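Following this message is one structure expressed as structure tokens.
Complex shown without one protein chain; remaining protein chains in place.
On to subunit A.
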Amino acid sequence: MKDQISVAFVGNPNCGKTTLFNAYTGANLKVANWPGVTVEKKEGSATYKGSKLKLIDLPGIYSLTSYSIEEKVSRQCIMSDDVDVIINIVDASSMERNLYLTMQLLELRKPVILALNMMDIVEERGMELDLHRLPEMLGGIPVVPVSARKRTGLDVLLHAVIHHYQEGPAEHVVTYDDNIEDKIAKLEVVIKARYPDAANLRWHAIKLLEYDEEVMKHHPVDVTAIIDRNYEKDIINQKYDYIEEVIEDCLFYKKEKLASTDRIDEVLTHRIWGIPIFLGIMALVFFLTFTVGDFLKGGFEVALGWFSVTVSNLLSGLHAAGWMNSLIVDGIIAGVGGILTFLPNIFILFLALAILEDSGYMARVAYVMDGIMGKAGLSGKAFLPMILGFGCTVPAVMATRALEHEGDRKKTILVTPFMSCSARLPIYVLFADIFFEDYAMLAAFSLYVIGVVLAILIALLSNRIFKGKSSNSLLIELPEYKSPNARTIAVYVWEKVKDYLSKAGTTIFIASIVIWFVLNFGTTGMVSDISMSFGASIGRFLVPVLAPAGLGLWQIGVALISGLSAKEVVVSSFAVLFGISNVNSAAGMMQMSEALGAYGFGPLNAYALMIFCLLYTPCMATIATIRKETNSTRWTIGMVIFQLLIAWIGAVLVYQIGSLFM
């Protein structure tokens, strides 16, 4: 026995592969109810009765052909020798479509174990599956009912893996018509002669008949005498013919019930109400983020205020050096602590997004938005990464992998950063609260709307300018609605909160120290007047550029530069710059308002600042991700310049036009 068996999780999108993977490995990979959540291959390990297993979670695929990036990732992995066993996870409530991939996997002649997930839905719908006949019709491979969510059947599945990891299907399952079978037989001889080591002749022959690009490129055989045309269509159809037989033999409808999903869809995907309902839902998400978040925030502020004073007293009590006290209290606590008080808002935002993603509504948004996105030459599917952008730009950019066309992908990556991410939230909460009082929520909400509208406009414009081939070929599965799973939501939100806390502990912590340093030291050493500091010199450099946007203060220059490390740092910079220990409290806001007011900085300047923060480069992590995903340094640099330019133009327009009226 090998010392480690490697097992790949293969199946259609949204059939529960990652849920199962998490259940075995204790990982907390993101799970949600829309097709295409997993875009990367992930590995983990498990042991079962002393056997070590390497588990590989793959992006969902509908077939072994390779259209999109995710499909290529999965196919390459499955075909490689690294995979000993395939666990084919099948959504039992959509057997007919799921079995197509199964048929292709069986042709690989690798050991396949079928995991039947979502059996509870099958029962709910009044259907029954013949679990004896099904394996018979699938070449005798083991078929194990599991529930990834309820964690049942997991041991049985691993048991099957250990015991069948060397057995493939007994014989080929789908027999094609005589003409094709004849050609397969002839091709097998030719392939055998050309590649004596070829492990799977039948599969190779079938792929040649389908004109499979990769097989023809990597294992070319001269077969012009045998293959007169592309047989892909025939092969697909005949696989489905066989699947229909399987369904007829194994699946019984006791009574057919109208799925509640269809009734919900009558409302949510309504031809007229679809878009207003979507806008309403998003408005509700942000309303909750601001109101409930602000409501919860109070406790955090009191705690931070107490902590700040206690530490300061403690340090003076210990006769710590003045600079030490200043670094800890004015630098670290003001910078990091200030950010922590926004945690309730962040928490509510991600909670709302998690519920949205797990309900099944996301895929409907692709349909609802398809018309508008179509005008920008994109399919409605491109809107999904954009929604994720409300949470964090980094995973949103990665989610564009689900788009089939490279041009669509680049365009979506270009506009996704304009969707206002959670890191920009503290800036809005703070500045809107200080300068717009009763209209704070309206001001903040307007920024979200401007972000979305601008993203769509830019996509529209780039479509006009670059006249790219408009693919506009929406094709997305609409999953069943389900009530969000508490565990899934808890894991999702906890992961995001953890990210936020660790960002506060790392990036923001370091940025706060650096900012404190550049503000307290100058060419002459430690300075008592911060206008003599390094920071002031750097910031002054930007003053002429930012002045037309009403942002001509060196402090703002410093805050915006440091905001490139992470957008929250804009807020911590202001806290450190103006020496405000508890920036998000009423007293802190008052202090900030007075400090800025002394420079003539009013609501219009604040709005220009928020616009600039909405539009300029989100953060270093985003730049790195975009570089990785586009694989082009030139494109990435061009994008950063574009964002800075758009931000500057936007802020200048707001300030100049606003000045005419105020």
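Rule of thumb we're sticking to: a residue touches a chain if its C-beta (ideal position, glycine included) is under 8 Å from a C-beta of that chain, and two chains touch if they have at least 3 such contacts; residues count from 1.
One rule holds for everything that comes next: contacts and distances are computed from a predicted model.
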Practice problem: Would you kindly match the missing chain to its UniProt protein name, picking from "Tetratricopeptide repeat protein", "PucR C-terminal helix-turn-helix domain-containing protein", "ABC transporter permease" or "Ferrous iron transport protein A"? | Solution: "Ferrous iron transport protein A"
Self-check item: Full-complex contact with the absent chain, from A:Ile413, A:Leu430 or A:Ile476
Solution: A:Ile476
Quiz item: Where the complex has a chain not shown, which of A:Ile180, A:Ile236, A:Leu460 or A:Leu653 is the residue touching it?
Solution: A:Ile236
Practice problem: Write down which of A:Thr152, A:Asn200, A:Thr261 or A:Asn463 is the residue touching the left-out chain. | Solution: A:Thr261
Self-check item: Touch with the omitted chain, as defined above, among A:Cys250, A:Val285, A:Ile332 or A:Ala363
Solution: A:Ala363
Practice problem: Could I get the residues of subunit A that touch the absent chain, sorted low to high? | Solution: 62-63, 65, 67, 93-97, 100, 232-233, 236-237, 240, 243, 261-262, 265-266, 269-271, 274, 363-364, 366-367, 370-371, 374, 379-380, 471-479
